[in-house]
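A single protein chain has been omitted; all remaining protein chains appear in their positions.
Then we have subunit A:
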Amino acid sequence: MPKERLKRKISGSEKQVEDVLEKQKEEDEDENLWNVVNDDEEDSSDSDGDIEESEEEFKIESDDENDEDHSNTDDEEEEEEEEEEDEEAETDDDEDLSEKTVGNGLRDESDVDGSDNDKISDSNIDNSKHNNDSTNQKKSKNTKKQGLKNKINENKNETKTVIEDEYADYDTSDEEDIRNTVGNIPMNWYDEYRHLGYDWDGNKILKPEGQDQLDAFLKRIDDPDFWRTVKDPQTGQEVKLTDEDVKLIRRIQGQKIPDETFDEYAPWIEWFTSEVMKTPIRKFPEHKRSFLPSKYEEKKVEKLARALKMGWIKTKEEQDKLRAKKEPQFYMLWQTDDQADEMRRIYKHIPAPKRHLPGHAESYNPPAEYLFDEKELKQWNKLKDSPWKRKLHFVPQKFDSLRKVPAYSRYIKERFLRCLDLYLCPRAIKMKLTIEPEALVPKLPSPRDLQPFPTVLSLEYVGHSDMIRTIDTDKTGQYLVSGSDDCTVKIWEINTGRCLKTIQTDAVIRSVKWCPNSSLSLILVASGNKVILLNPHVGDTLVCNKTDAVLKDAPTTDIIISERVRTTVEWREPEEDEYAKGYRAVLTHFKEVTQVTWHGRGDYFACVMPDGQNRSVLIGQVSKRRSQLPFSKPKGLVQCVLFHPSKPFLFVATQRHVRIYDLMKQMLVKKLLTNCKWISTMDIHPGGDNLLVATYDRKVLWFDLDLSTKPYQTLRLHGTAVRGVSFHKRYPLFASGSDDKSLIISHGMVYNDLMQNPLIVPLKRLQNHKSANDFGIFDVHFHPLQPWVFTSGADGTIKLYSN
């Protein structure tokens, strides 16, 4: 590279300088050399004037000229002469230079006359380097003015400036003219050594002879330029700063732009004007999103607005207000006193009531019926004093066309009144309670969760030839007893469906009931107007025999049976053939007995004769073989009676009511209002607090006796008269059977917790019976232990449904 070589030469010459400090000749030589360089530059810049000229050519040229550099002494002398001239001349020289060096575009050179503005466009990065060189040259000229005495220093300064300028330039680092090749390292690393680093040829650069304090002091005294002398750490030489440098430092210290030539107030070139151009500056059109309002911002604003509204963030005013408020803090005892009205308006804004929309009457051309006739007009006029009583506040008028409608004279007034209304009438929000009808229906659990309950027909008990009105089971769930219209009572084995016994009686069997006392083997059979105490002789033979023994001898009592009872019922011993059939006692009543029921202990039983007037209910006692008539007055057509499972209560169902009597106190406890036409039968929950009442008018009523005298729930699940209803003794189940042949199994959970109402869930409808004479199911009875249910039907079969 020519340039490198050049630099090397420079450094080499400098070394020479160092070696022979006082020799001016050599200094001149040095100058010469410089001039040569400058000439080179000038020449090259000349050649650069032609922009098209290739760089290679230029290099070759410069090479050639480098070879000849020592010969160009004339030029150098000329230069020297110029140096002798004053500053004005220098400016001229500068001008010359700038003229000479075409493409010198740096402003620092043009600051003197500003004539180079037009040359900016010509400036060329490649050239700028040479230009710099030329400026260096110029600087060196300046230093020469300082006098011969400091030539060496000057020289060094020159080199330094060269170096510095190199740094300031665009050149890459490999072109840097660093004489010391140690690189950019802290120079104190060389403090220990005698040399400072290495030059291009790898030779040590020795430290200059150290000056002692005295020398330094003398120098300070002697040297007028001592203040501007600094030590170059790279070379260890002392360097005297030029005026330029000092000026530069001063400018920097004064916080001015270091470059003197920089025009701070240069005319403004407006690249982007406010004027709308025809062609866009940018090629591509505006993006779509710049036309769309930013959702993000909107959200942000919304958030802020809300926060402001809610008082989460405060404006400065509010903050100030708060701060001002904070100073003395007094709390209101009643918070409502000072609550801000604004918040109420925000939270509970009440919109103004809407005005009525105009109707037909308001039309300019109302239908004829809206137009007032004379009477109506008279009426309207009559209410002049109390216009608010008028149906319409105006008289409808008819016009041919809209054009003919005159201005409305009351417009302003009405507007004003409306404003008054809005302003003066306080508005309040009326809370309206909206309850969906669905929400009122309680959520019922799924039948799947309420298992077990009877679901499938499992067994049929076939044998009766006529409809079976009544069924009952024994306590262990082994046997089933049924009474039929074919005047027979049959005992069945439940598990196999085997009819074990058939007992022929004289009349239609209306009711059978197994004695709940497990130490008695007795069945009450209501057959016609007889009630038979029957020992079926199944199950425990010991119990059967004991029962026989107990009933063998009628106890003789002294109590005289009243005439009223005697005419009602007659106890008698069974005859021989009857005894063989199992009869143990026969009660002959004066009317037909429709129902019998046992008391829970199995000693007392009740019979019902609906036609018996005031003697329709009869209570008998097995152990004493006597009967009582509990009621003296007729209460109505008694349908059904029941004993309470634990308390001495008797439930008497007449046609429309259920009365509960306390047998101990002999008084009416409660009267249940069924609100139905005709009660058919009833059953009591084993707990004793809930009663199911079946009616002929298709309803099943659930009474919670603790709750009220009205039904807790009315189940309208059947299509026709309900004839049988039953609770399960163990499982929370109840069932009802009706004439529509359907048996409905329901879940009826009674909770021990008195606060919780019974849960009733209909579960299953079972329809297997055949209809006969419009009768379907007569009796429903649950298995005492298993979740199975028996139904007896008019078709002469009993069916067992199991889970």
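Throughout what follows, a contact is a pair of C-beta atoms (placed from the backbone, for glycine too) under 8 Å apart; a residue touches a chain by one contact, two chains touch by 3 or more; residues count from 1.
Just so it is clear, contacts and distances are computed from a predicted model.
The unshown chain of the complex is recorded in UniProt as "Ribosome biogenesis protein WDR12 homolog", chosen from "GPI ethanolamine phosphate transferase 2", "Ribosome biogenesis protein WDR12 homolog", "Glycosylphosphatidylinositol anchor biosynthesis protein 11" or "Multifunctional methyltransferase subunit TRM112-like protein". If you put the hidden chain back, the residue from A:Thr181, A:Gln319 or A:Thr496 that touches it is A:Thr496. Contact with the omitted chain, checked across A:Gln397, A:Thr720 or A:Gln786, is made by A:Gln786.
Across A:Gly477, A:Pro630 or A:Pro762, the residue that sits in touch with the chain not pictured is A:Gly477.
Within the whole complex, the absent chain has one touching residue among A:Leu248, A:Leu459, A:Cys487 or A:Val550, and that is A:Leu459. For subunit A, the list of residues touching the undisplayed chain reads 452, 456, 458-459, 476-478, 495-498, 500, 539-542, 785-786, 788, 802-803.
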